[in-house]
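A protein chain is absent from this complex, but the other protein chains hold their places.
Right, chain A next:
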Amino acid sequence: MEKNRSPAVRARGLGVERGGHRVIDGLDVDVPAGRVVGLLGPSGSGKTTLLRAVVGVQDHVSGELTVLGEPAGSTVLRRRVGYVTQAASVYTDLTVAQNLRYFARLAGLPPSATGAGVARAVATVDLGGHEHQTVGTLSGGERSRVSLAAALVGDPELLVLDEPTVGLDPVLRRDLWTTFRALAAEGRTLLVSSHVMDEATQCDRLLLLRDGDLVADTTPDELLVTTGAPDAERAFLALIDRTTQESR
């Protein structure tokens, strides 16, 4: 079924320049639709830059980058793509409900549908009972879930999540990944960056990035088989070492 769906994100010869040097140089990649796709790689490998390019806030982008069939950053995509930045980007001096209502209205939800949309997003991230709490008084994990809910409230087809599980405890991480799986089961595409390699096993597809280059475009099982490593972390290290040797 996924064979006849065009990719949610398609990059050809993508280049991004940041602060005078090319962070990404000639990247070709497809993100299949309706899947949880992990974007993995060490710090500084260009994950955030790629995600920012996909959501259309990155300057100095060259090459071809198509998102849901439209050029990345085009106006029509702003209703169809949800973006969660690495730090929880919500208003800490407002309550959970105030934040979500604001982002729901911005996403174009009519006032009559805002209440239901907010309730659905709160339920999805399991923040029931915290609606009227000021975000600044929530724990770090709760805050990042508010940030996720703020992206969900607009009912986006593509969710772009930058390190959504960073700094969270294992229980919260497991719960979030369960949420991601459920969102993909609804037909959404999730592009999730992480540098925690054991989260790779939760993805349908893995993109391994290093120094702005695609090191591997694979599945969790394939990654383990081709590297012969016992877990995702060691598999990734094996791949990195292999490509480092090849480039020498």
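Note that a residue touches a chain if its C-beta (ideal position, glycine included) is under 8 Å from a C-beta of that chain, and two chains touch if they have at least 3 such contacts; residues count from 1.
Criterion: contacts and distances are computed from a predicted model.
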item: Protein name (UniProt record) of the chain left out of view, among "NADH-quinone oxidoreductase subunit L", "Transport permease protein", "Protocatechuate 3,4-dioxygenase subunit beta" or "Nitrous oxide reductase family maturation protein NosD"; value: "Transport permease protein"
item: Residue, one of A:43, A:75 or A:112, that touches the chain absent here; value: A:75
item: Residue of A:22, A:60 or A:195 touching the missing chain in the full complex; value: A:60
item: Residue numbers in chain A that touch the chain omitted from display; value: 18-19, 52, 55-61, 73, 75, 78-79, 81-94, 98, 102-103, 105-108, 134, 150-151, 154
